[in-house]
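Sending over a structure as structure tokens; questions will come in a sec.
Only one protein chain is missing from this complex, and each of the others stays in its spot.
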Amino acid sequence: MTTKMSYENVYKLYGSKRVLNKLNLDVEEGEFLVILGPSGMGKSTLLRTTVGIEDITAGKIVLDGEDISKLPPNKRNIAMVFQNYALYPNMTVYQNINFPLKMAKFDKGEAKRKIEAIAETLKIGDVLERNINQLSGGQKQRVALARALVRDPKIFLLDEPLSNLDARVRFTARAELKKIQKELGHTFVYVTHDQTEAATLSDRVAVLRDGGIEQIGVYDEILNEPKSKWLGDFVGEYPMNFVDGDVLNNPGNIIGFRDHWTSDGKDLTGLVQLCTQEEDSFHVSCSVDGDNPGEDQDKEEVRPIIVKTSKRYEVGSKITFSLKRYNVYNPEGSLLRVVK
Amino acid sequence: MSTNRGKLGTYIAVIILSIIFIYPLWILIIYAFQPAYLTFDKLYPSQIPLAFTLSILVQSFKKVDLIGPLTRSLEVAFMVGLIAIGLGIPAGYGLSKITSKLSNKLVVFLFVINMMPGLVVAIPISIYFLHANLDNTVFGVALAQELVVLPLSVFITLSAFRSLPRDLEHQARVDGASLSSTFFRILIPMIRVPIIVAFLLAWMTSWDEFTYAVIIAPIVPTDSTFPVTLYNYVSRNLPLESATFALVATIPVIILAAVLQKYLKGQYLSGGLVG
Partner (left out) sequence: MRKGAIKETEQNQEQFLARRNVFKKSMKKNLYYLLFALPVLIYVIGLAIIPAITVVYDSFIGRNGYTLANYMALPSYGLYGALINTMMVSVGALLIQLGIALAIAMVLIRPFKGKKAFSTLVIMPLGISTVVSAFVFSIIFQAVGGYANSALVSIGLRPIDWFNTNSSSLGVVMFSDFWKNTPLVALILYGGLSSLPPTLYEAASVDGAGAFNRFIHITLPNIAPIMSIALLVRGVSEFNIFALPLVIVGYHPLILNTLIFENYSSLQTRNISYAAATLLLAIIMIYSIIVVRLGGARDHVN
């Protein structure tokens, strides 16, 4: 694998606020990289500075060996799909897709051929002459994608392109997007706050926190071995459980485990607070004996431990379980070791 | 409101107001299309037409110059409209890019300047123009009248640019468009309706404008715009010719106003001061 694009010590300041704070990141050729992070962590800013509609304050963005951070957007040869699609309302679908080609001074015949080919791939061949306001949400998303794909940019940036679609359309659009990216072999950088999108679309995931990369890797790796407590909290359908290290002979440290890492056993005991059924299993919220959440300075609120079980528990009853695996974090929240 | 009595009251008010608003135009028409012995020469002329003639019109065209001033007015109005959008579009664009606190202050400043009495400004301008050989010229009158329309043009284009989604401009840049292509191919086509409105409002204002025109181009009637020339004919006591002239100058504007009606919102007409 070769490096397509790299960010080297990139800073972006708004006033004194560091939206990007010494960000370092390599994007590999042909990969589908998902930038995941809660809102306000600099995800969109990262894309906007990459494409050039905002300047970076310091650092370098290198694309194909060339520092592009001082170039204007139209000289960077990067395509981007905006969250709201930003389709030109005064043009037809065809004219929208044609616009980048027109700007690149493509031959008319060749442009037509390219547009028809991409329209075929994205199944929008029959709406090419329509106006933008006659399109459904899913069609708009495809047109925006087609406009990005039609020329041959070096890299594609997508800013939460599926967030405006309703759930059913989003599901198929996701599958299609992944398929197209693999077929065409393009490099995609995709920003989202949606865990499912990150899990299903990505080759790799980079989690953004406070303008820097907290961890980068395959989604499952981040899910199972998050490098920090914050990551364990943020990544995954349910946040990771954290208990005092004392309960498993790790005094002074913190134990982190996912809800489904529990097994039958008697290592931990607790009191059931709530039990909900989910298809063929139960989610039990409970406290854990020996855990002292009050000492945990990071916790803003006392959160119950959630474990997955195969049987129903009554509220107020006692629960005992063991852990198949767990992670040990130091009091500062960094991963010390993985215990399997 | 007890409905029936209220409805009747509404209709009576509507009818009376309708009569008031249509009456002057009616008088103008029956004055221009009736022989003089039924209108001008009569002590108590009839409110309804009793005869029809085109001779007043024909005679008027022969007797005084009507085409000259109208052409002159057309030229001035088009020039005022063009300058209005020519200066208004870049100004609106620039102001839409800076902090709205500052741009709002500048727009208010323009409107405040606009409240100055026309005569206060027009007289010194006429002296400058005299030195610059701009007095009694189409360009000179247009330059002066531009002051009246400029704040509104800037306000309209500024609001238009502000209403555009920022990302469209970004998208165009990402799609490879230079700053100027983005401006001319994406932004301008998207605000063409407000631009047309700004042009037409400037055009209509110029067509009506009297104060600047009479000061900048007062001397020879045919050298001036239609309102100044009409004033000249009225003060020379040429009522029949004036009526013809007034009618000919009014009909195209009424048609234009009817076409424009859906755009004539209070917001524009109150000079952008309605929030």
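Going by the order they are written in, the chains are A and B; count residues from 1 in each one.
Note that a residue touches a chain if its C-beta (ideal position, glycine included) is under 8 Å from a C-beta of that chain, and two chains touch if they have at least 3 such contacts.
These numbers were taken from a predicted model, which means no experiment stands behind them.
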Hidden partner chain, touching residue among B:Leu66, B:Leu147 or B:Val174: B:Leu147
Of B:Val64, B:Val121 or B:Ala217, the one touching the omitted chain in the full complex: B:Val121
Those residues of chain B which, in the complete complex, touch the missing chain: 1, 6-7, 10-11, 13-14, 17-18, 20-25, 27-28, 31, 39-47, 87-88, 90-91, 93-95, 97-99, 102, 104, 106-108, 110, 112-113, 115-121, 123-125, 128, 143-144, 146-147, 150, 154, 204, 207-208, 210-211, 214-215, 226-227, 230-231, 234-235, 239, 242-243, 246, 249-250, 253-254, 256-258, 261, 264-267, 269-275
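Here is the rule we go by: only the chains that are shown with their structure count from here on.
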Chain A-chain B separation of Cα centroids, rounded to whole Å: 56
Interface residues, chain A side, partner chain B - complex: 48, 51-53, 72-74, 77-80, 82-84, 86, 88-90, 99-100, 103-104, 147, 151
Residue numbers on chain B that touch chain A, as the complex places them: 165, 167-168, 170-179, 181, 185-186, 189-190, 192
